[in-house]
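For reference, the structure is listed below as structure tokens.
What follows is part of the complex, with its chains left where they were.
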Amino acid sequence: MLREHEIEIRVRYQETDGQGRVHHANYFTYFEQGRTELLRAAGYSYREIEIQGWMLVVHEVTCKYHQPAVYDDLLRLCTKVVLARGARVVNEYQVFRDQTLIAEGRSVVACISREGRVVRLPDALLSDLGAEVE
Amino acid sequence: MLREHEIEIRVRYQETDGQGRVHHANYFTYFEQGRTELLRAAGYSYREIEIQGWMLVVHEVTCKYHQPAVYDDLLRLCTKVVLARGARVVNEYQVFRDQTLIAEGRSVVACISREGRVVRLPDALLSDLGAEVE
Amino acid sequence: MLREHEIEIRVRYQETDGQGRVHHANYFTYFEQGRTELLRAAGYSYREIEIQGWMLVVHEVTCKYHQPAVYDDLLRLCTKVVLARGARVVNEYQVFRDQTLIAEGRSVVACISREGRVVRLPDALLSDLGAEVE
């Protein structure tokens, strides 16, 4: 059971904008990377999950920005699973540079089939993400 | 006084992802474009505002995704000012394809000086965005 | 027969980088938009072409940067077809701000089937892009 995972992200030049800061939209790309790596650390490949016919689509995201991050910063992204039930996974994120909290976010993803129907996530996955299988 | 503005956005191929949908982070780029064009319609240039020393930084964003948008969709983005007071502007957004609501979001931007201090927006701008000047 | 087409592109904040300039990779996104709109002006929808089973994949691109473009610049992109034969289309691009040449590029795209085989473009399209049908 894995409910929390941490990765490092080095800020690319392309991710900054004319204010010299990481453009705010890029944090959602970081969060997505956090979800991928949390799954990998739990023994899953999101690529495999998609190939097998489940697709996780983002239903809702939010982010608060506390401090700017700049080019070449080495950020630490902490990704948590706060809920994994039925067809839904809720994650929370915190981005740090050293001990400074840069940003924090939250996302809700929903599992759909290739035909676009909302479907329950595989039980093993729900269980490994720490959810009670109901 | 202008509190609402609408633009059209044609989805670029680069904005889609492997699910064949507009990647969720790109809506924040659309919203930013909506803010720029609302300001322009109100007689302002955000570029001018930055040159004169005010910088609007994003403090918080959120987006809910209702329907996927795909490559070449012609989207309609409606941007509203729901609050413009002191150093803060709060916007709300709705993205439509024809009559279908695709996504809706909200952002809080804060005004800072070149030195990074939070500063009050110019009175004329606050007034033209429909806020009461206090 | 249409071999040349022009569109306007307003630079988005997200497209700039920490140097305050349009990040060089974004010109390829502009070029792609130029190809889409040239096809549309010729009576085609690239989305339709993909749905019908042809896929245009980029084989080679190049770009030279002459002057920086900045946020909110209104750029003019001129897209030309310099060759459309068999499975290949070669385009050239020029980006202007007023009379100033900002960048110029070239791309080679190849047509493949859903199975990934290189296939001849539809004759009508080759013909409408100004190529001799051989």
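Residue numbering begins at 1 within each chain, and the chains themselves are lettered A, B and C in the order written.
As a working rule, a contact is a pair of C-beta atoms (placed from the backbone, for glycine too) under 8 Å apart; a residue touches a chain by one contact, two chains touch by 3 or more.
These numbers were taken from a predicted model, which means no experiment stands behind them.
Enquirer: Looking at 3 placed copies, how big is the full complex in copies?
Expert: 4
Please note the rule applied: only the chains that are shown with their structure count from here on.
Enquirer: Based on CA centres, what chain would you say lies at the far end from chain A?
Expert: Here the answer is chain C, farthest from chain A.
Enquirer: Roughly how many whole angstrom separate the Cα centroids of chain B and chain C?
Expert: Taking the mean C-alpha position of each chain, the two centres sit 28 Å apart.
Enquirer: Report, in whole Å, the distance between the mean C-alpha point of chain A and the mean C-alpha point of chain C.
Expert: So the centre of chain A lies 33 Å away from the centre of chain C.
Enquirer: Just give me the whole-number Å value for how far the CA centre of chain A lies from that of chain B.
Expert: Spacing between the chain centres: roughly 24 Å.
Enquirer: Which residue numbers or ranges of chain B touch two or more of the other chains?
Expert: 28-29, 32
Enquirer: What residues of chain A sit close enough to touch chain B in their complex?
Expert: 18-19, 21, 24-26, 28-29, 32, 50, 55, 57-65, 68
Enquirer: Okay, in this complex, where on chain A does chain C touch?
Expert: Touch list, chain A to chain C: 13-14, 16-18, 20-21, 23, 25, 70-71.
Enquirer: Using the touch definition from the top, list the residues of chain B that touch chain C in their complex.
Expert: Contact set of chain B toward chain C: 10, 12-14, 28-29, 32-33, 36, 45-47, 70-72.
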